[in-house]
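With one protein chain held back, the other chains of the complex are shown just where they sit.
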């Protein structure tokens, strides 16, 4: 139940980030919906394709389609009010990243992938919706340019695989990893921590 | 037989639209061919990937490859004459959209998807070749910006699922839905009907 609530909140936050990018590009109603949709389900879709899990997830669970449709309609009407919810949206987004990373990792484990590949799969799940969004909007993906985002997924996923080496309950490790991702992202954004700048620090 | 003729006409029209976009971008011969190819088969390929129908369709039916290759060669030689056939090409294109939407819907039904997901699959089949074309040519997809196109697929697909609730012959419903899509698109383009402009009508 909690799982479903978190999943829906993450879907809403991802979809809204799609609406905002699409409206900045002046897309029409259909375009805004598609961008919101791929932002929300694109990462999971790519994950399912890579491991051969077809028909892909969203095709078998219509709830996502309807949640995203509802989100788009509300977001378009209240786009100017959205800025008042910036902090809540950022929080939902961050919670979504944590959850989707672990959902992807679980799918990787089910597909008998190595830990390092499961972590890659979790990172793809959490972050490639935004990559596809940016590509469709003709932008270089933002997570390739500045945000600490995928790095946090990789660290959180690694933390999970370290935890389960110990006699820790699996559900507990799962939740601890999600919390670790959320906290790392909040801290990184709060203190403007970013990846080392390879254009300054490299040897010339 | 009629089915094959319609399919080939649609493929030719889609491929030519690819040639025109690619030549505007001054791509070379190989680039023009690839863009024509993805425009014609990209939607069906994405559909097949999403439902796990592999090897994807065009790999098992070489006729598409050869039809597209022939179309590209003729289109490059006669590119300046193509404008005289603008109306015929638009008609073939529209017929193609109608057919491909229903082909996608049938595949969705075979994969036991819900009606709403089958409609999504049909719309993807008919419209995502153009999306991939535009992405490869570094443009924001045109169907996200102005054309009534996917909307017509969604309406036509919905019409099909309404029809088959009644004691209607399935083939008849299939053809009626294709005709509905064709007519709706012709009317929409003729009377410049478009989606409501979300940038004007939304509450501020």
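Residue numbering begins at 1 within each chain, and the chains themselves are lettered A and B in the order written.
Just so we're on the same page, contacts are C-beta pairs under 8 Å (C-beta built on N, C-alpha and C of every residue); 3 or more make two chains touch, one makes a residue touch a chain.
The structure displayed is predicted, hence computed values, not measured ones.
Peer 1: In the full complex, which of B:6, B:67, B:91 or B:137 touches the chain missing from this view?
Peer 2: For the chain that is not drawn, the touching residue is B:137.
Peer 1: Kindly state which of the options A:135, A:164 or A:183 is in contact with the chain not pictured.
Peer 2: Candidates A:135, A:164 or A:183; residue touching the omitted chain: A:135.
Peer 1: Just checking the interface: what residues of subunit B touch the absent partner chain?
Peer 2: Interface residues of subunit B facing the absent chain: 22-23, 25-32, 34-35, 45, 49, 52, 54-56, 59-60, 62, 65, 76-80, 135-138.
Peer 1: Identify the residues of subunit A touching the omitted chain, counting contacts across the whole complex.
Peer 2: Answer for subunit A: residues 49-52, 111, 113-114, 116-117, 120-121, 131, 135, 138-141, 143-146, 150-151, 194-199, 202-204 touch the chain left out.
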